[in-house]
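The other protein chains are all here in position, but one chain of the complex has been omitted.
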Amino acid sequence: MNKRRPYVRSMDGWWRKNPFFVEYMIHEGTALFVAAYAGILLNGLVHLSQGEAAWNVWLLGLKSSWYIGFHVLTLIALGYHTYTWFKIMPRTMPPVVVGGQRLSAWAITGSGLAVAAAAMAALLGLVWGMAR
Amino acid sequence: MSDNQKVIEIEVLRYHPEKDKEPHKQVFEVPFTDDMSVLQGVQYIKDYLDGSLSFRWSCRMAICGSCGMMINGEPSLSCQTFLRDYYPARVRVEALSHFPIERDLVINMEGFMEKLESIQPYIIPKEPRTLQEGEYLQTPEQLNEYEQFSSCINCLLCYAACPQFGLNSSFIGPAATALLHRYNVDSRDGGKAERMELINSEEGVFNCTAVGYCSEVCPKHVDPANAVNQNKTISAADYFLRFLTPKGGAK
């Protein structure tokens, strides 16, 4: 009789067993905040389509300390998403060769973060310019 | 041995299928010197403490890829991991994660062997040449395209680092995809269309969620995560563009 009986270990709680996986679950978890924020914006958009009074109700709601607090948490979560998105980028994109040399992981992450910073500055400037 | 001989505790996950229902821990006290690897510690156990301990090893120099183990929960080659780095704490040794345990530290790698075969890990020549026509020439740039991915030693640390493989063992996984990519981007090879069928399939690259730990643990800096994720882009491009290209692209 065959004595082989390969034992398959459980995957329960795998993500708690290694700091690398804990970090992975945290950056995947930022999606909850992205979803919630998209929901808030969608709600605002629906209010906007219902006229000025409805819009102002939504706008006033944003001033509640619960919403402010939640948006501060969302800001942190989305900031972390930005950081981790570009941190993993050297692993996810095809190699970039500049002048016969492969661009280092640090250079790719750095350029990504620089572009994000520029995009966000431009967005703030644009909104400021349009509102003035 | 002198009186100030250092002794380290090695906790080994044991499993003997003929008598054990499930794996259990066993602690051994192993005298060691600073130049001893974890593999040598495990060999000491087998030679002097318990001859029934099973594990794989061969070269002792990080090139054969046989001695991969979970060492304190991290996939590592036990030949290049040193006991001194854990002393005076206990060091935990376990068979590579995500694989069935055959016996003690020996994993069942049949699933991987099937995957390795399925990627056709050999050059399928673009144009067959006779001996008289000479060798296939390649420029340094063309070599650069795939060289990194050819360094894989099939040690399977990346699979032990990949939770998606752990959750779904039909996923082709990091090393097999890296090797597949190695042939696909080789200028002499013409087998890409055949191999893409596997990449595009439900067992293919889209099981990956870019955890990236596979590339962290790779002892040969193959960066399998990069091979997997580059192929997501290639596969997605084909998915959307296959209706536009006259030949229909890869199946």
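Residue numbering begins at 1 within each chain, and the chains themselves are lettered A and B in the order written.
Convention: a contact is a pair of C-beta atoms (placed from the backbone, for glycine too) under 8 Å apart; a residue touches a chain by one contact, two chains touch by 3 or more.
As a convention for this text, contacts and distances are computed from a predicted model.
UniProt lists the omitted chain of the complex under the protein name "Fumarate reductase (Anaerobic), membrane anchor subunit" (options: "NADH-quinone oxidoreductase subunit F", "Sugar ABC transporter permease", "Fumarate reductase (Anaerobic), membrane anchor subunit" or "RNA polymerase subunit sigma-24"). For the options B:54, B:118 or B:187, the residue in contact with the chain missing from this view is B:118.
Of the candidate positions A:8, A:32 or A:97, contact with the hidden chain is made by A:32. For chain B, the residues touching the chain absent from view are 117-118, 120, 122, 124, 163, 167, 191, 194, 197-198, 200-204, 206, 209, 232, 235-236, 239-240, 251. Counting the whole complex, the residues of chain A in touch with the unshown chain are 11-12, 15, 25, 28-29, 31-32, 34-35, 37-42, 44-46, 48-49, 52, 55-56, 59, 62-63, 67-68, 70-72, 74-75, 78-79, 81-82, 85-86, 112, 115-116, 119-120, 123-124, 127-128, 130-132.
Everything below uses one rule, namely that only the chains that are shown with their structure count from here on.
Of all residues in chain B, those touching chain A in their complex are 15, 17-18, 22-23, 73-74, 97-98, 100-102, 108, 163, 166-167, 209-213, 215-216, 223, 225-226, 229-230, 232-233. Of all residues in chain A, only 3-9, 11, 14-15, 17-18, 20-21, 24, 28, 88, 90-95 touch chain B in the complex they form.
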